[in-house]
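Structure in C-alpha cells, see below.
The complex appears here without one of its protein chains, the remainder shown in place.
Moving on to chain A:
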Amino acid sequence: MTVSPVGRDIDRVDGRSKVTGTARYSADYPASNLAHAYLVTSTIGRGSIRTMDTTAAQNAPGVVGVYSPANPLGLRLVPGIGEQYAPLEDTQIRFRGQIIAMVVAESSRQARDAAGLISPTYDEQPPRTSLADEPRVPAAGPPGHPPSALVLAPGVASIEAALAASDVVVEASFHQPMQHAVAMEPHAVLAEWNSDHTQLTLYSGAQLPHTAALGAAIRLGVPPTAVRLITPYVGGAFGSRVIPWYDAPLAAAAARQLNRPVRLVLAREQVFTVVGHRSAVNQTIKLGASRGGVLNAVSHVSDASMPFVGYRQMQPAVDTSAVLYKTPNLHFDQRHVMLDVPPTCAMRAPNEAPGAFALETAMDELAVATGIDPVELRQRNYATVVPGTGLRWSSKHLDDCYRVGVRRFGWSARRAEPRSRVDGQWLVGMGMATAIYPGNRIPDPVQVRVRLRDDDTAVVSSATADTGTGGLTMLAITGAHGLGVPLRRVKSELGDTNLPPGAPAVGSMATASTVPAVEAAVNAAVAELIKVAVTDPRSPWQGANSEDLTYENGHLRGRGISMSFGRLLTTVGRPSVEATAAAQPGPEATQYEFHSFGAHFCEVRVNRYTGEPRVTRFTTVVDVGRVVNAQAVRSQIVGGVIFGIGHALLEDNPLELDTGRLAASNMADYMVPVNADIPAIDVHWLDRPDSVLNSLGARGAGELGTVGSAAAVGNAIYNATGTRIRSLPITLDKLL
C-alpha cells in the first residue's frame, strides 16, 4: 500500500536545481549569435517627443539596431487587455518611465552604453497625478462584479439613514500608496525565431504561459500557434507576470528584423514603470452598529488610481466588505481616478489586501468604540450567508480560525487599554484581523496529461506555472496520489506552451483548478492502459473485458493476475501510454460562495522614544480546505503575512505630483521587508477539506496571508500606542 503524499511536508521537486544554480530563469538561456537589447524610457510624465537624435547611439560600438518612433517595430496593442498603447508607434508620452526607444548591440554593456546616448527633447504637459484632486469616475467593473451595490433592509430609505439609526457609528478614511511586486527576477526575455520566421520561441517568466504567448502573438501580428513560450522557472511574480508587458514583443520584433536571437533584460528601475503596480487607493469605511457591536450598516467607498494608459481596475470592497460580515444594510462604491501614471496590474491579493486593511482597521475602531473584544466583535457579526443573498459557503470554518488563533497566540493576555503594556523602552501591543480570499477554480477547462512509462514511472504535465508557489511539486504530489505510486516515481513538468493548457498561476486558483484535471487525466491514462491490456496480443489479459480489470497502486489486477503498469508496457513492447484530460467547474460554481479564511494575531513593540515599530510575534490560522503540500502552504502563508507586514510598515512609492516621477525606483528606496524585520511566524491550518470545490477538497492559499495582515499590525500598533494610523506605511515619524 502506497502512502499518499497529500498533506505531508514534501520538499520541492525542483529544490535541488534552485540551490545549485542550475535552474534557468529567463535571462539565463544561452543562444548563438545572441544580441542584447536595452530600453530607453521617458523622463517626462505627459506630453510628446519633439526630437530624438539617435545618431550617436547608432554609431556607438557594437550597436546593431536602434528602434524609436522614427524607426518603430510595428507592434500592435491588444484592445481591452493590458496597456492601451504600443511603444515606439507614436511620439505621445503617457507616463514617466514609458518605453521610447530600444537599442540592440553585441553585448549588454554596449547596448546600455548606447542607450545612454539617446536624449530626446519633449513638448511637455503637466501630468495629472493627484489621487485626491483629479475627478472621480465610476468604475466599469468586470462582468459579474458590479463596481457598486446597495442592499437595504425593508423600510430603510438609504445607507445614510441606516447609519444614522445606529447606536454607534465609526467613520474612517484610509490611504495606501502605490505598491510594487518587486519580484526578485527583473522582467527578461530571450526571443528566438526559426530561420523563415514562422516560429518564435520566447523564454520569459509568465504566470499564464498560453495567455502570455497569445498576447505576444497579437502584439507581433503573428498567429497564436507561431509562438512557443518556455517558462519553467519564474523568479517571483505576485501579479506582475499575469499578462505580458512589452518586453517580449519588443525583443521578438527586433529579433525578427535582425535575424538573430535578442535578449532584453529590464534594469531594476525600469521594472518600476514598464511593469505595472498596485493602484494607490483612498478608502472610506462607515460602520453602524448597536451598543452590543452588532452591525446594522456597512459602507465602503474607494477611489483607486487608474492610469490613462490602462490595465487594471482595483475593486477593494467586492471580496471584503461585501462578503465578510453579516449586515442588513450594505453599500459599496468603487470609483477610479484617472492619472498619468504607469500601468497598474494585479498584485498579490489585488483588491482584498487594500480592502481588508481598511475594513479590518475600521472593525478594530468599532471594537474600541463599543468596548468589545475585537475577536468577540467579529464573532457577533459572523456571516453564514453572503449578505444580501441566500448564498452559502462551500465550506467555512472562520470561527475555528478565531478560536484556535486566540489559543495559539495567547490573545487572553491582551489588555484592551492602549499603552498599558510597557517593557523597558518598548510599548507592547496586540492586534488581530480577519483574512478572506476567493477560493475559486478557474472557469475555463484546465488540461493535464498523464503518461505511464515502461519503467514504472509516470509524467504529469500541464502548462501552468510555478512562480515559487510549489506548482511543480503539487503536480507530482497529486499525480502520485491519483496513481497510487510513490512520489519518487512521478516526474512533473510545466511552464511550456507545448504542454496542454493548464491552470493560470493567478488568483490562488492553480491548485484547486489542477487537482480535478490531474484526477481526470489519471483515470483517462489508466483507461488507455486497460485498453492496451485487453487488446495487445502480448498482454496476458488479451481478450478480457475492460470491466474485469482494476487499477490500484500502480498495478492492474484481474483474472488472478497482477502486474505493474511498467511491467505490462514492457511485456507488450510499448514505451508508454498517455492521456490528456480536462476539468472545469460544474453547477456548484454558482450554487455556493467559495472563500478561504483566516485569522491573524500580531504582537508589536513600538519604541517609546524613537517611534520605531517592530513586529515581534505573529500567529495566523487559516481555513484553506485540504492541504496538498504542508511545506508549500506554510511557506505561502508565511510569505503572504510578510507581504502584509511590508505593506503595513515599509512599502511606499510617493509620486512627485509636478512631474509624475516615482520617488522610489530601486530596491533601497522602495523598501520591502528584510530578514531582520521578521520574527518567527506561527502558521496553523485547520485542514477541513472543501469537498464541494474539488475531490481532494483543496482550496487556494497563495494570497490569503496577505489579506488582513497589515491591519493586524496597525491594530497592534494602536493597542501599543493609542495612535491610529490610517495612512500606510506606518513609519516611525507618524508614531512620534
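Please note the rule applied: a residue touches a chain if its C-beta (ideal position, glycine included) is under 8 Å from a C-beta of that chain, and two chains touch if they have at least 3 such contacts; residues count from 1.
Please note the rule applied: contacts and distances are computed from a predicted model.
J.: Name the absent chain as its UniProt record does, using one of the following: "Phenylalanine--tRNA ligase alpha subunit", "ATP synthase subunit a", "ABC transporter permease" or "2Fe-2S ferredoxin-type domain-containing protein".
T.: "2Fe-2S ferredoxin-type domain-containing protein"
J.: Decide which residue listed in A:Tyr233, A:Phe357, A:Tyr402 or A:Trp685 touches the omitted chain of the complex.
T.: Answer from the full complex: A:Tyr233 touches the omitted chain.
J.: Just one of A:Val672, A:Ala698, A:Ala720 or A:Leu735 touches the chain that is missing; which is it?
T.: A:Val672
J.: For the chain that got dropped from the picture, name the residues of chain A it touches.
T.: 11-12, 14-25, 27-28, 30, 53-57, 59-62, 107-109, 113-114, 116-119, 181-186, 233-238, 265, 267-268, 467-470, 631-632, 634-636, 638-643, 646, 666-668, 672-681
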